[in-house]
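Removed from the display is one protein chain of the complex; every other protein chain stays in position.
Which chain is which? They are A, B and C, in the order written, and residues in each are numbered from 1.
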């Protein structure tokens, strides 16, 4: 009969309260914010930037404290203390993925592994944080032809699709087509039909570390997609769903003592 | 009624034959090959290196052409043409993950996305190719105490477990314990029980790009694990299962023409 | 250019409010309730039945209205109106699975597909509702030997594991061992280590229809498992997590009109 080492039956429950216990959600919206500055067409759709349109949409729909951050700010607006106080980060980028500093991309990547939620929007599929979290190219096919997109709701009972009808129709959007080079998702929630003949997995989630990553396809800068009520609802639901419930850095691999008798408990490993 | 563009009903079948059609499997075994050189204890177990023990095991069990590569060779033995002619790569590393050049790690990473199989062994969980493919820390708990490991077979009908009994027992192994910081696998095939009280997901697969990644836990350098017939069988099955069936670089996102009529087929996108 | 049929861009949002909007959770605990009546040993552990121990535990931990139902009641206590007003059903059964009427089992099965949550406990793995939802035998290996069980927490950031430490230790439990014949779960959250050498996937979830099914392993009737604070916490978290967010019967396959022009919209199908 083994002699059981004397230790408590279970470790103490983690004393840290859950991140969001009754508090408003702390959201940070990151936007590249170049198209809106450089193009009259885009500025006409989003006069103060995609981030501000999303900020208003979230504030209307969630008990949330919403901040914004953009590429041209110092540290791209994403200093460590910003991430440390962010429950969920939204990411919109397109033409300047390469300008995002590697150390900031890594900071975001590691914040997600430590529990921060990340909602990646549209052309953010090629962003550094997303591709590093996926481990794939995240390539796809695309076309801009003012065509119709219809997003089908595969899981009406899922929290991210609360209040969302059987499908959402957008009269004009950029097309993204399969094959989308990402890992199989933990959850596939919407599939898009495009007028020009393609399909796309448009709402997906992946757990990475302690964090939840969401990808939501629509949102090309020349169309008023983020003014659509259903799109706003899905983005708000996604922010609430992905928000951190735990923040803990588990990068290290600790050498641990045995819970039960082992042959050689004090052995010196060869390193 | 829409006017259908005139194009073939389906594209031509890909004319490239499947990679492995009736040919022997082309396996490359990568080993760090430092412990065996530096430590008498390890050399006693694997006199000519872990890679050579694995090479013999695979050659006995598979119609395979097996090459080896090690850290100290130029390009770590992994020049582009080696990867281009490798159907599946095995990876064993431990103490010198940081010495693997970033460009070689990326070369391996991209070869997997293009279809090459990758079987990561034991302490290779912390290697650059594996962590880049997973997008996580791949951290875990560990202990070296000469303890027993028993690996339970969850899917006896899976090709990787063909001929493998209900469990495999290893009298002495290093312990790896949960939480193992990896994405949920596509397939969970074995779970380890350890004498000291931990459990571990020990045989898992993930598709990344066109490639298949396998992780198989056992194989600490001070124990004769790779001489065990069941372990050899699983490694051989894993090599055959993960081997490339397609080699194609899909890093790019092409702009494509519509298959059906769209409102504005010649539109100039804002870039 | 296709002529678009005139219909709204998206259907109206489902006007039904989410099931649980700010209301207490409506929980029904089903217990076979035979062992506690027939055996002094079991009654000493659960004097008024496992269902009453669980009821008290849930009421302490959740804003919930908790009812109970047992095998010997008319309709096993599960009349249609009970299910219709149940957000999540807990199920404990062991020796009399065969006595559960087929029509009641089907009623439970269909309630889950329509959105009701189901938390299956311990020997409930062999119950009619669970095996019908899984489509498999749900077989396993077992042993009653007063041995230790240690459940490892694989996802501390998951809502079901909020407040739960890295592992939970139960000094005496019945052993359940792999291979557990169930479909691969959507989420694998805990794995058990047993003193006698086995492992088991002990906390898993599957979506079926609009409903969420949870299986949680511990809870043999001769041990005080449901008095353990961590076990109570996990059961309470599971009830909250699995609770219905939507109730809708989607058994039928409607013939639907096209959203876009099709060649033969009024065609009479051969039936």
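Here is the rule we use: contacts are C-beta pairs under 8 Å (C-beta built on N, C-alpha and C of every residue); 3 or more make two chains touch, one makes a residue touch a chain.
This is a predicted model, so every value here is computed, not measured.
Across B:24, B:47, B:63 or B:159, the residue that sits in touch with the chain not pictured is B:159.
Only one residue from C:25, C:42 or C:121 touches the chain missing from this view: C:42.
Interface note for the absent chain: among B:72, B:227 or B:248, the touching residue is B:248.
What chain A contributes to its contact with the hidden chain is residues 1-2, 150, 152-156, 166, 177-179, 184, 187-188, 191-194, 197-199, 201, 260-261, 263. Residues of chain B that touch the chain left out of the display are 2, 4, 8-14, 18, 115, 148, 150, 155-159, 162-171, 186-187, 195, 207, 210-212, 230, 233, 244-246, 248, 259-260. If you put the missing chain back, the residues of chain C touching it would be 35, 39, 41-42, 95, 109, 113, 126, 132-137, 139-147, 172, 174-175, 177, 179, 181, 183-184, 186, 195-198, 206-209, 221-222, 250-265, 267, 269-271.
Definition applied: only the chains that are shown with their structure count from here on.
The rotation relating chain A to chain C, fitted on Cα atoms, amounts to 180°, rounded to the nearest 5.
Of all chains shown, the one whose average CA position lies nearest the global CA mean is A. Distance between chain centres (mean CA atoms), chain A to chain C: 29 Å. Chain B and chain C have CA centres that are 36 Å apart.
The multi-chain contact residues of chain A, meaning those touching 2 or more other chains, are 186, 195, 207, 259-260.
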